[in-house]
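Here the complex is missing one protein chain, while the rest keep their positions.
For reference, chains read A and B in written order, and residue numbers begin at 1 within each chain.
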Amino acid sequence: MSRLPTGGSRIDRTRPLTVTVDGVELTAYAGDTLASAMLANDLDVVGAGIYTGRPRGLVGIGREEPNAWVQVLDHGGPGTGEPMVQATTQPAYDGLTVERLAGRGRLLPHTDETRYDVLHLHCEVAVVGGGEAGVAAARAAVAAGEGRVIVLDDAPTAPVVDGARCLPDTTVVGAHAHGRLVAVQRLDSADGGGARRLLQVQARRVVLATGSEERPMAFPGNDRPGVMLAGAAAAYVERYGVLPGRRAVVWTAHDGGHAAAAALAEAGVDVVAVLDVRDGDVVTGTDGGSDTGRVTAVHTTSGTVEVDLLAVSGAVTPETRLWTHAGGTTRWSDDVAGFVPDAPPQGGRFSWAGTERTAADTGGRAPAAWFCATDLTDEQAAGTYLDLHRDATLADVRHAVEAGLRSVEHVKRHTTIGTGADQGRCSGVLAAGVLAQLLGEPLGRVGATGARPPLVPVPFGLLAARNRGVLSDPVRVTPIHDRVAHAPMEDVGQWKRPYAFPSVDESLDEAVVRECRAVRTGVGMMDASTLGAIHLRGADVGVLLDMVYTNLFSTLAVGKVRYGVMCGPDGMVVDDGTTMRLSETDWLMSTTTGNAAAVLDTLEEWLLTEWPHLDVVCTSQTDHWSTVAIAGPLSRDVVAALAPDEDVSAEGFGFMTHREAVVAGMPARLARVSFSGELAFEVSVPAWYGAALWDAVAQAGAPHGITPYGTETMHVLRAEKAFPIVGQDTDGTVTPADLGLGWALSRKKTDYVGKRSHARPDAQRPDRRHLVGLAPVDGTSLIAEGSQLVAHGADLSATPVPMLGHVTSAYAAGVEGPFALALLDGGRDRIGEVLDAVDDLVGTPVRVTAPVSYDPEGARRDGA
Amino acid sequence: MTVPESTALLELRRSPLAGSAFGLSSPGLTMVEDPFRQLVEVRGERPADVDRGHVWGLGPGWWLVDGPPSEVVALEAPLAPGNRGVDVSGQRTVVTLTGAHALTVLAHGCPVDLEVVAVGDAVQGVLAGCQVVLGRVADDGWRCYVRASYARHLAAWLTDAATPYR
Partner (left out) sequence: MLRIPCPHCGERDETEFHYGGEAGVDYPADPSALDDVAWAEYLFVRADPAGWFTERWCHVAACRQWFTIDRHTVSDEFRPVSEGVRA
């Protein structure tokens, strides 16, 4: 055991615990990291090279560690685990079970059941880092009365700052524009479990007090266990009371290395030599043991020493990754032999706070910018590791330069140096320094590679947090949903809608055929509550509608309903639906299910930004109304039973009219509209009564064999009448005229949105893509949605095959069998032609038909 | 239009969270649906206060009036005409959150700064993917107005988010 009998500022010796590494139980204390537990138990080998498989030991004590990656098998709860965890940042706790890795973890074979959540925090000042500079910044912000001050500190114990909220165990992993920080907070770290919280911290002002990091120097044989960062070696003694070695040589390029050497010596390490680059001392190689390869001897320019620890320190420099995330720049500083913050991120929200002291401040010697000897042989270069995590060496950088690469970013990608999960903390500046030497350029010009969030590996499960499974995206349901929930559902935007209602011995297609037949010959009922509803009120609603619909609306009488098509300024169809006039000033617009929000946005945009003089107020009522459609030649009988006080005869209740009525005892709005070509009614009630309405319609319709139908049946019924489904049969390149809705384009109105575009020569071309119908020539073949239309018998191997159009919607169960709607070049002049609908390189012969395939005369509208 | 002799009809109403077993009562957090409120959107001047109700500002010249459930069955909420508003009673349901953890539960899913919302004020925003109005009725009390079609999703999410505070 390397645990000292006393000491260790972070451990609690009264709380022993056990962790398991590769099946071996290691004893540790609360407050240990997995790495300090390994070191205390003399586990020399903490990982292996990702490509070389060479045994590797601990190098660092925090996020800079390149070697000690473990697969967490059990975070102390069922279904927990984590693919790639740095042992130096993982708290030790009872039950933690891990395997050491060769630089690469494995995805969990099961769902990650670790407890994760998200919390949004807001503050006026966020301080990242709870060290000396961070505490000073937080105190100053509190003293200045700046408001809420939050300190985010990744140490297990947060500092105490009166008036500030200090969060321990919290690692900021991203710093973004406008003062947004993303942080990972370890929950219940004392007891482990892996539970974490993603903090979204929004600050008016951010102080980055992220401290410093230590970097090594490279030399042949530098990947042996027992080669450590000097500051890290000393910190293992101070924090955890663990000796990293018995007999050591310290090699440094700055004064800090001497302080680390003194600390090690005081703890009882036999420090046999302190070598300083600035005195001309350079490590030239190492020898290792035959078992773990741990260092046994160090060769230097001033001789060979036998040791079990080589503590190296190249420099201690500011940790600027969050600074650069936020858009700050860095510059090379000879004073600290490293990159330091330069221009702050734009926008004035981020500032830097550091307590770095240069040699000039302390009266010491200036550091040397030493990375690696330049005179190494090829063989030595191949054993001089610049990135231990990626197993990349000096030889790799030489090769990149020989291949002509000059940019530090290109060399990074060529060699993979700095691309590991440690973000190249020990390797990035080393590689840049070596590149500068090889190119003969100053390091300031070569520059450093950029850092990107997240700062440390973050489990995907944490990013998803609560948004998993059924909670991953909202599911919208209507008040009638429970009455129809037994049916297979179709996703329509976020809505769940019944696709069809197959009986136990029926296929979906068979159900659709049966439901279509019911509507065409009897009566069907459908939950139409998902349609968008927008209430419009004001003296100028007619003026607005005349502009946003292509046809005339201002003349619509109270009690009437009109179908309208809506276009964008570019003339392309964006929505369609019916609008009813409730009173002189009140109108109710219905939109397609998927476009309810977009249509409301568009109406309000025109009203607020172009026509603020119009007296119109829009109010969404989509969820306020629940609607049941009753369709089919027998629908009148059903409605008559539901609303006995109403005259529902063809004369008494005309097509495209509406009225308030008592339906099944409920206050309702009753309308005669049809999307199937059949006699049909829609009943709307306030949403609380939706389920009761559904039940009442089912009961009143039972004597007539009323049949519930779903979205696919509705689509077939619509398609047979060539009522296009906006968003399915249209795609933003389709005008009303292309759809055969030219009748809906007002010639009387001086303007409507899209009118000018409809006058463009391109909109008038006779060979535009028109909506047409398709029927399989053999009467039975299914046509695939999305099929390309080509000339019949076209040679599909002769590319490019001229494309004539494509299938926009296809149906297996029309009145006369399968059929489809398609957009076809000059389609209205091709009716009767035979084409091939090609899907997956197989062409199905199809005949082009008029889009309306059922009741083209519209004879069935008033009932059979 | 009002339907006379309709008290039996009131029994036919179903609120968006009926049957969803939503609800929590623990020392630091109480969550429950407050159904069948009369909700009216009003434009222009701030409408008059409502007995046993709330008036929330949603935006410039835009108000949500939240009144007690109506005793009569009507196509339009009785509150609406007097307030020149549009009845949206069925558009949203109300979930109340009360207790020391109420704000934290909301902050698990809502990126809006709720700490600065004064009692009597409301904010609109997105909570767990659902558009909501959050009205603060007390230091530790909120009324959450959620679209009826999203209510079950939000209730499931709130139930899950409240797990640590049971």
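One rule holds in what follows: contacts are C-beta pairs under 8 Å (C-beta built on N, C-alpha and C of every residue); 3 or more make two chains touch, one makes a residue touch a chain.
Predicted model, so just to flag it, every value in this text is computed and none were measured.
Q: Looking at B:Gly53, B:Pro69 or B:Gly125, which makes contact with the chain not pictured?
A: Touching the chain that is not displayed is residue B:Gly125.
Q: Looking at B:Leu58, B:Val137 or B:Ala156, which residue reaches the missing chain?
A: Residue touching the chain left out of view: B:Leu58.
Q: Pick out the residues on chain A that sit against the missing chain.
A: Chain A touches the chain not shown through residues 176-180, 202, 327, 346-347, 569-570, 601, 604-605, 608-610, 750-751, 755-757, 759-761.
Q: Counting contacts across the full complex, list the positions on chain B that touch the omitted chain.
A: Answer for chain B: residues 58-60, 62, 111-112, 123-126, 131 touch the chain left out.
Keep this in mind: only the chains that are shown with their structure count from here on.
Q: So the centre of each chain is just the mean of its C-alpha atoms; given that, what is the distance between chain A and chain B in Å?
A: 30
Q: Quick check: in the complex, which residue numbers of chain B touch chain A?
A: 1-3, 6, 9, 12-16, 19, 36, 41, 43, 73-75, 86-92, 104, 107-113, 115-116, 128-130, 147-150, 152-154, 156-157, 160-161
Q: Touching chain B in the complex: which residues of chain A?
A: 117-122, 148, 200, 202, 466-467, 470-471, 473-479, 482, 495, 530, 535, 537, 617, 619-626, 660, 662, 665-669, 686-692
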